[in-house]
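Below you will find the structure I want to go over with you.
Complex shown without one protein chain; remaining protein chains in place.
To keep things simple, chains are lettered A, B and C as they appear, and every chain counts its residues starting from 1.
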Amino acid sequence: MCSVVGVYGNENASKLCFYSLFSMQHRGQEAAGISSSYEAKIKTVKNRGLVTQIFSEDDFKVLKGDMAIGHTRYSTAGDDSILDAQPVFARYGLGEISIVHNGNLVNAKEIREELTKKGAIFQTNMDTENIIHLIAKNYQKNTLKERIIDAVKQIKGAFSLIILSRHKMFAIRDPFGFRPLSLGKIKSGGYIVASETCAFELVGAEFIRDIKPGEMITFEDGEIKSEMIFEPAPKQCIFEYIYFARPDSNVFGKNVYVVRKQMGRELAKELPVDADMVVPVPDSGVAAALGYAEESGIPFEMGIMRNHYVGRTFIEPTQEVRDLKVKMKLSPIVDKIKGKRLVVIDDSIVRGTTSKRIVRMLKEAGAKEVHMRIASPATTGPCYYGVDTPTKEELIASKMSVEEIAKYIEADSLAYLSIDGIIRAIKDKKENYCFACFDGNYPIL
Amino acid sequence: MCSVVGVYGNENASKLCFYSLFSMQHRGQEAAGISSSYEAKIKTVKNRGLVTQIFSEDDFKVLKGDMAIGHTRYSTAGDDSILDAQPVFARYGLGEISIVHNGNLVNAKEIREELTKKGAIFQTNMDTENIIHLIAKNYQKNTLKERIIDAVKQIKGAFSLIILSRHKMFAIRDPFGFRPLSLGKIKSGGYIVASETCAFELVGAEFIRDIKPGEMITFEDGEIKSEMIFEPAPKQCIFEYIYFARPDSNVFGKNVYVVRKQMGRELAKELPVDADMVVPVPDSGVAAALGYAEESGIPFEMGIMRNHYVGRTFIEPTQEVRDLKVKMKLSPIVDKIKGKRLVVIDDSIVRGTTSKRIVRMLKEAGAKEVHMRIASPATTGPCYYGVDTPTKEELIASKMSVEEIAKYIEADSLAYLSIDGIIRAIKDKKENYCFACFDGNYPIL
Amino acid sequence: MCSVVGVYGNENASKLCFYSLFSMQHRGQEAAGISSSYEAKIKTVKNRGLVTQIFSEDDFKVLKGDMAIGHTRYSTAGDDSILDAQPVFARYGLGEISIVHNGNLVNAKEIREELTKKGAIFQTNMDTENIIHLIAKNYQKNTLKERIIDAVKQIKGAFSLIILSRHKMFAIRDPFGFRPLSLGKIKSGGYIVASETCAFELVGAEFIRDIKPGEMITFEDGEIKSEMIFEPAPKQCIFEYIYFARPDSNVFGKNVYVVRKQMGRELAKELPVDADMVVPVPDSGVAAALGYAEESGIPFEMGIMRNHYVGRTFIEPTQEVRDLKVKMKLSPIVDKIKGKRLVVIDDSIVRGTTSKRIVRMLKEAGAKEVHMRIASPATTGPCYYGVDTPTKEELIASKMSVEEIAKYIEADSLAYLSIDGIIRAIKDKKENYCFACFDGNYPIL
Partner (left out) sequence: MCSVVGVYGNENASKLCFYSLFSMQHRGQEAAGISSSYEAKIKTVKNRGLVTQIFSEDDFKVLKGDMAIGHTRYSTAGDDSILDAQPVFARYGLGEISIVHNGNLVNAKEIREELTKKGAIFQTNMDTENIIHLIAKNYQKNTLKERIIDAVKQIKGAFSLIILSRHKMFAIRDPFGFRPLSLGKIKSGGYIVASETCAFELVGAEFIRDIKPGEMITFEDGEIKSEMIFEPAPKQCIFEYIYFARPDSNVFGKNVYVVRKQMGRELAKELPVDADMVVPVPDSGVAAALGYAEESGIPFEMGIMRNHYVGRTFIEPTQEVRDLKVKMKLSPIVDKIKGKRLVVIDDSIVRGTTSKRIVRMLKEAGAKEVHMRIASPATTGPCYYGVDTPTKEELIASKMSVEEIAKYIEADSLAYLSIDGIIRAIKDKKENYCFACFDGNYPIL
């Protein structure tokens, strides 16, 4: 996962990008960067680390201008990625360009092969570089806009893109609309495009509307112009609701917190359990747990605490400290839990190891029973659209039945919300969403 | 506020201190340190910063031995404190000694004056240095234990102390027991003493009991020995329950989360309000808000989100971004809040500026009414016992009536929990607790 | 200026590159990097800073394999160079490639324009990227070697290049041989190619011979193969002797120290002066000053000391401290200088400001007369072949006569060595060398 932002027509464009990236830090903690355009030159500052670590006040003296784009990057597996960070900047036939991308292309390899066969070079592993190449090599076309349209028609997969040229900005969402992308109006002037609307709150912007699947918006001469460049075929990522997006964001037209809470209600309806207390795994399980508690009538308790100082330590654990990593992040409120039958709510289970450790921790804290209720279906396949899930083999639900997983994680019972339950929660048509990592129906491969 | 820890009789003593300090990081983020004793020599590593930033694996090669003490330090106002950090180590007449201290002495100035008059020198501003001096200058007494007892009889105020010598460790709590201090048994061997029991969870220790007000525990020859060195006169800090201690800790014999939730219930009983939703200011208001919601029957919602990446930025805000600081930490779930009458629960109000910003943020997010309910009485005086509250002049409640504060923070109504309400919540005798910053009855001055 | 190194056929290839770069640090302090090839994959570590700051032991776990190339980069003016560092790595039609380059292309702009017109993109400002593009786009040719030869035939200017592919290494010197490039045999196995022979000393290698102007050496299957790919037209940079190269290096077939000393002798013959003492501006003037002293019979003294801790400070000078920057680097031995008539020897004068400050410092220290003798002709033009000289306007000798410069720098007399003097010192044909920044005869434009 990553986040993108673009600000157009505000004299503090790069600083507003900075604040936006800060508020979307949860979508990527590995690296971040900002490009801005000023007097027909594009400048870029990017590095590894958190947004607040990368930028200093001096950088904003470089990042002048009233147009800027930014990116936060999720750590991905590939080991040669050491130097990769976005925006990716290039000089090409029409001048200078800088691009940020949230998503993942499924035909990246084919494009690279074809391009390299014809003499292109690739200095990074990023899809963004592919896109710049497609724009650049299309020298028959005279305008950047035509080239961009041609280029995005050749790429397949998930892409929420923002492109900065010397005088314009473009925002594009793929026809499936896998990743969110919203448009806002900044109170102090100009427009903002961002992956999540939580960015709008911080910079003082008003939500206008989502960029539509297949839409391209052009920011030019102080105006915005919309056109549909693809036939829309919405397959919006359901995992944005389940886990990624911040609860205070509205994505795909709905508030994430509200949807999560409703998922919790559906979970309670589908999978009731006789218990004393509903306990979320914080923070991802909180909203669903509140819904579960309201629907079931079982009291809600913050029976597990999430440490404020979650972060890396390089100190090796001693033998004696079992399950250290999970305990440094989560701690049980022993007095509340002791002797109780708990319904524990989390958003999803990936490998099962964290769940196992949580159950063990709760049992050690004296819980009589631990019933895991997951506010999403069993994750059985990887994502090819920009989410860094493990391989199929590593996904516990691809190899074990629900009963087997329950046993493995040592829970007294385990149950997952159905796809139908999710549909009911979001009150929308199933066909508008991608559920591929749950049901294997990959919209594009 | 600060935290202290001591580990005795475990070969990983310093590492267990490290993990304990990590779990007590909320009690002090300014500086931290660890001393350990090995082959009759005491080594110390200390620095400014977070626990995870200060210590590297190499430090633990230096911090050998089966006895160690540690400290995290809260940032205090005094500007010459740049170099201050604990433990404070010294060589003195009987060898080597290292001390950590949580609390504040009220007669520190007198002691310093008397000692300096007689030729002592002070290299820091820390009370700990006073205590070492008192121990050291008492050369008539031949054993460290006698000297410690004589020393602590001369100091007045709040002190939870842990003292490490070459072969022993001592833990002492002042007769008022202002600050918590608990004793545990480590599963992998030995004992632990710590400010908060949350440290026990992480290192795999079992709670034995609180060190009593006025008690000294001596760790020697693998054994522990208790003696009462003061007549106990308990005046335990009520603010530990209200704000400081971690919800998963048990202090003064009760679980913090449970107490806070009960305070929320009492708040609902004392100060009901007609509203649509109970919303905590996270995280300090969560437990009380749950209690308030349960008691009042008004639905609980996590209507404000606390950012995971709270932290310092050195980027100056642009004009346009109003109330930036509070917005970087807290964000409203607009969809939930819009058009609603909210009861907003927080633990306390100090200067009133944060509350004002929160109310404004909620109103901007569309809240119809905002009723602030505070789970503690109005803070009218400073603390002299180790809590870094502002001066009386800066405390809004020392200058304004409740109505005036309500107006200042732009809330539709404001009300504080009474001292009696707190007493009911903790189900204990009022006289055992200090309420001085609320009622002005300072136990010792 | 920059430096390049390549090691082939030694299991510690990347570490030997590291030591080589350390010994060539004087050729570039801005950035450095190393690529190595292992199991058909190329890895790169590069960053800004000094060689010893950039690399940690962990990096060499990544930089495995028995072939590696490295680079140190000089800080250049262009402000978008923030992210530029070499080697430049790319994936292209034939696999993976990494390149380091010392020199400067005079047709870089034309190449870029042509390439971008045809769709290429440029992510950096470095010539290296041009070269990779030329190699990559030549997809008609099937072997890398053919492509390299085609590519270097299109570039014009100064280039000492080392190219690493997955299984081979190539070293090429332009037909003019502007920059040095030498070949050595490593005692512990394999070959080394480096800008300066001082690298050989540190890694335990024996000098074999210089790579010839126009020559390409291919390292393949454990062997080396030489071929002339250009008609040689030697125009070796005379400034390497005058200033850049380390005194212990042999470049263009001669030892730098020996040549510099001989230049000092010629200076004494051409431009004698009646004085008490010959004093070098350390370190660049030392060798010439020794020659001057020997030839003239005037005693040599280290009358100016060069501070060991030359380095950046961010502390602003106070008003009172005049000429602080030069004084932090150089200090006069007042007792030696007082009342004396000095011949002060430096390698060259660029803007004249440093010389002015040195003269002033010596006069303040009591020197009776200061006669500047420069061991090179007056620098009147910029370099287009890889040396970062200022623009013509900034060069003092482009605007002033020798007398005017003498007056400006407040010297009692000033004189420059003639081009003939240099020729006599190097005992070689003038036509084999570039003197363009002195005489305006640019070999290629």
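Just so it is clear, contacts are C-beta pairs under 8 Å (C-beta built on N, C-alpha and C of every residue); 3 or more make two chains touch, one makes a residue touch a chain.
Only a predicted model underlies this, so the values are computations on that prediction, with no experimental measurement involved.
Q: Considering the full assembly, with which of the depicted chains is the omitted chain in contact?
A: When the entire complex is considered, the left-out chain reaches B, C.
Q: In the full complex, which of C:39, C:335, C:393 or C:431 touches the chain missing from this view?
A: C:335
Q: Out of C:67, C:115 or C:198, which touches the unshown chain?
A: Result: among the candidates, C:198 touches the missing chain.
Q: Looking beyond the chains shown, say which of C:286, C:344, C:362 or C:415 touches the absent one.
A: Of the listed residues, the one touching the omitted chain is C:286.
Q: Just one of C:225, C:322 or C:407 touches the chain that is missing; which is it?
A: With C:225, C:322 or C:407 as choices, the missing chain is touched by C:322.
Q: Spell out, residue by residue, where the missing chain touches subunit B.
A: 41, 43-46, 80, 82-83, 88-93, 112, 116-123, 132-133, 136-139
Q: By the contact definition given up top, give the residues of subunit C that touch the hidden chain.
A: 12, 15-16, 18-19, 22-23, 25-26, 50-52, 55-57, 60, 186-188, 198, 201-204, 246-248, 250, 254-255, 257-258, 283, 286-287, 290, 294, 299-302, 305, 307-316, 318-322, 324, 327-328, 331-336
In this section, only the chains that are shown with their structure count from here on.
Q: Hey, how would you classify the chain contact layout here, line, ring, star, complete or other?
A: line
Q: Please find which chain has its CA centre nearest to the centre of all protein CA atoms in view.
A: A
Q: Distance-wise, how many Å sit between the C-alpha centres of subunit A and subunit C, to the nearest whole number?
A: 48
Q: How many angstrom between the C-alpha centroids of subunit B and subunit A?
A: The answer is 36 Å.
Q: Please output the residue numbers of subunit C that touch at least 2 other chains, ranges allowed.
A: Nothing qualifies.
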